[in-house]
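All protein chains but one are shown at their positions in the complex.
Chain nomenclature is as follows: A and B, assigned in order of appearance, with residue numbering initiated at 1 for each chain independently.
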Amino acid sequence: MPETATAPAPVVLGKNQEPAPGQSPKGRSLWSDAWRDLRRKPLFIISAVLIVLLLAMVFFPGLFTSASPIDADLTKHFQGEPNYGHFFAPDWFGYDGQGRSVWARMVYGARASVTVGVVVTLVVTILGGIVGLVAGYFGGWLDSLLSRVTDIFQGIPFLLGAMVVLTSFAERKVWVVSAALIFLGWTQIARVARGAVITVKQADYVHAAKSLGASTSRIMFRHIVPNALAPVIVIATTALGGYIGAEATLSYLGIGLADPTVSWGIDVSSGKDALRTAPHVLISPAIMVSITVLAFIMLGDAVRNALDPKSR
Amino acid sequence: MRGSRSVKWAALAATVAMAATACGGGSGSGGSSAAGKPEGYVSINVNEPQKPLVPGNTNETQGAYAINSLFTGLVKYTPEGKLENANAESVTSKDSKTWTVKLKKGWKFHNGEDVTSDSYIDAWNWYANIANNQQNSYWFSDIKGYDDVHPEKGKAKKDAMSGLKKVDDHTFTIELTHPVSYFKEKLGYYTWTPLPKGFFKDPKGYGQKPVGNGPYEFEKWTHKKLVQVKAWKGYKGDNKPKNKGVQFKAYSGYEASYQDVLSKNLDISPQVAPKDLAKRKSDFGDRALDEPFAATQQITPAFYSKSFKDVDPKVLQGLSMAIDRKSITKTVLQGSRVPATGFMPEMVKGYQKLDTDIFDYNPSKAKKLIKEGGGVPGNKVAIQFNADGGHKEWVTAVCASIRKATGVECVGDSKPDFQTELDARDAKQVKSFYRGGWVADYPLNVNFLKELFDSKAQANYGGFKDPKIDELFRKGDKATDLDATVKDYQAAERELVKKMPSIPLWDYAANVVHTDAVDNVKIDFRGDVVMTDVTVK
Partner (left out) sequence: MGRYVARRLLQMIPVFIGSTLLIFCMMYVLPGDPVRALWGEQSADPAQIAALKHQLGLDLPLWHQYWNYLTGLFQGDFGTQIASQRPVADVIAQAFPVTLRLTIFAFVFTVVAGVLLGLIAGLRADKALDRVVLFFTLLLISVPSFVLGFLFQYLFAFKLGWVTPTVQDSEAWGQLLLPAIVLAGLSLAYVTRLTRTSVAENLRADYIRTAVAKGLPHRRVVGVHLLRNSLIPVVTFLGTDVGSLMAGAVVTEGIFNVQGIGNAIFEALNRREGSTVVGIVTLIVIVYLVASLIVDLLYAVLDPRIRYA
């Protein structure tokens, strides 16, 4: 699927508009400026509210529904249209083909999606960041080698690659799906990080630090990393939404998460058999996926706007 | 070699270029437009045969449709499951060990060649020979001399089985290594059909353009689109086609074919996708058929697993009674299955009403039985299934039913595809239950019991082993009279209720829809549409 396969990178960072952190030598002011800016943006506020709600569903699903996502009652097979008046009741969004509460499954599905999204983003950022840092800082043959390896992974279509990787696992739990996404997803961050590091490396203050005899590790971690972080964070936040979409897509295809894990992707997949008779069974989890991805994409947008000095 | 390969490249490039540039030619030539069907033909959604069309190699429904229309063997089954002579005048035996076959005279292959004893003997020897890698070769393993042409290791020692002897052009004898009272029943399977002489010179070519002796003759096979056969005028059997020909058209799924039947671009869809099951009656009325056939679905315990090692059968009986078959078949499966009442479906010869309540839903008795039997280790079971086969919904429902009725935790153990699922069975890694079941090769109770529950049976993946059951099977195998065999196996089935080698869930029904342009659509015991009987209005 494209949203996972394509790098959102060029969108937020066009060729000509890479935020050059080197332009604001005092890193701290960039971040505090950004934060001040963020708090005033409606985009950020909406996404933050949504994400807080989602996190609440992840940690305290019981707050939202009293029903269990796996208890089935076949007498309620596809029963009833959604009862939009029954807030938080088990029959708020009706029942699915197994006679389970659709609303309960919407709530409990958040856990898998958000976990996969966050875990993949964190690991990919660290892993891709390190590769990008090493390649960009040391250059030379190391850069060539790492860039070629990145090219190879980039060349494999993301979705098809993930399908092949996941087929080899008999147990498809959250960590397996995460690992597959990490395996194929780190290249994007690596490229952005490499670009950012190369830009920062040429900044005056890095040259100054070098001529003052600072050690490699000091230059790397005191000067380069903090200043090259902004574009990486921008990409990572946007990508988080993409990973959640990817998990849902793979689960939908039957090769992502598997029962008994509750996942929106699985529910969309089983709901498709009832699209003619009970569309709400498919549409409800689909809306959850979309809202979740939307929340993180909006967050990414807001962060980008805040961190990109040009857009201010 | 090089030349032909570069031609292939060029062809590939040309198709790509054509698709990219020319918009034309697209719509008319499509595989699913009604325009391409000759007058009087019947079209049915049967997917691309997975293998070349050779009776000894085909073992999937798609290919079986084509093979059955192109080839006719010695005997055949009526749609009701009754065995009758086809190409054979008679198939007889006194001791069930040596069988004498007399062929009807005047039968020919589509190319005009006579069907003789050699057509059968040569074909069977070829199928059985290990060098030819035919998937159905094991069907011939009862015949004397099979080991010579198909040794367990290495190459064939001879190229003919000593058990097959030609008497004259229309008589031959088959000697078996041991009596098999239901050997004639086995002969109804399409693997036992004859081949013309030309086949042996060019098996590959004949696999693409088969020449048979059946009611239809081969017209064309456009890969991934259709196989077309036309009624053969020279056919001597009594199941002469009532239509002028058949188009087996490939669709990517039953959803697409359902739509095409609705819009009358296709005559018959032999199955209905889950999405359309609920609407089939309102869309088609009495042209939506639900015909039970000889196939059963079961969940089979792996007797080596932690859950079921040395399990008391009472536990399994209890679990069986915790499954609400009636509700599940009605709701989740939407009438595409019929609740099981035994280890085989009702239309199978030898089916009996078992005097037991283990197929009834009874939560309190279920709980009691499980408790008496000592419970399930860890109070948890899993049902292994493959996610690519449409099994997820019923597995989830069965699990929910068990959980609700007994408090035993039950989860579906989803494997991404059939390959992986089969792999886990072969490697004995099934955690507790796996999705078992059987589709009849021949509609006889022996087929449903021996292949699954004999301790030496290949398909006995659960490792069920019971000396008493084996003994009853042996007794039935030794009987030289078919009725005696059936009776002995019935006794074994009654015994199986106490041993629970498997929990039968439900039997299959074929959900067929057809347009009003065709009539007389019948289903055979394998769940396939009987193509020769379909009439065109």
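Worth a mention:
The definition used in the following text is that a contact is a pair of C-beta atoms (placed from the backbone, for glycine too) under 8 Å apart; a residue touches a chain by one contact, two chains touch by 3 or more.
As the structure is a computational prediction, the values presented were derived from the model and not from experiment.
Listed residues B:162, B:364 or B:419: the one in touch with the omitted chain is B:419. When the whole complex is considered, the residue among B:260, B:291, B:324 or B:507 that touches the unshown chain is B:260. Along chain A, the points of touch with the absent chain fall at residues 1-3, 5-8, 10-11, 14-17, 148-149, 151-153, 155-161, 163-165, 167-168, 170, 241, 245, 248-249, 252-253, 268, 272, 275-276, 279, 282-283, 286, 289-291, 293-294, 297-298, 301, 310.
Listed for chain B, the residues touching the missing chain in the whole complex are 1-2, 5-6, 8-9, 11-12, 15-16, 18-20, 23, 25-27, 29-33, 48-52, 59-60, 130-131, 133, 135, 137-138, 150-154, 204, 207, 223-224, 251-253, 255-256, 259-260, 263, 265, 388, 416-420, 422-423, 426, 438, 457-459.
Keep this in mind: only the chains that are shown with their structure count from here on.
Within the complex formed with chain B, the residues of chain A that make contact are 70-72, 74-75, 77-78, 97-99, 166-167, 170, 172, 254-255, 258-260, 270, 272-277.
Residue ranges on chain B touching chain A, taken from their complex, read 273-276, 278-279, 324, 327-328, 331-332, 387-388, 392-393, 395-397, 400-401, 403-404, 411-412, 414-417, 420, 424, 429.
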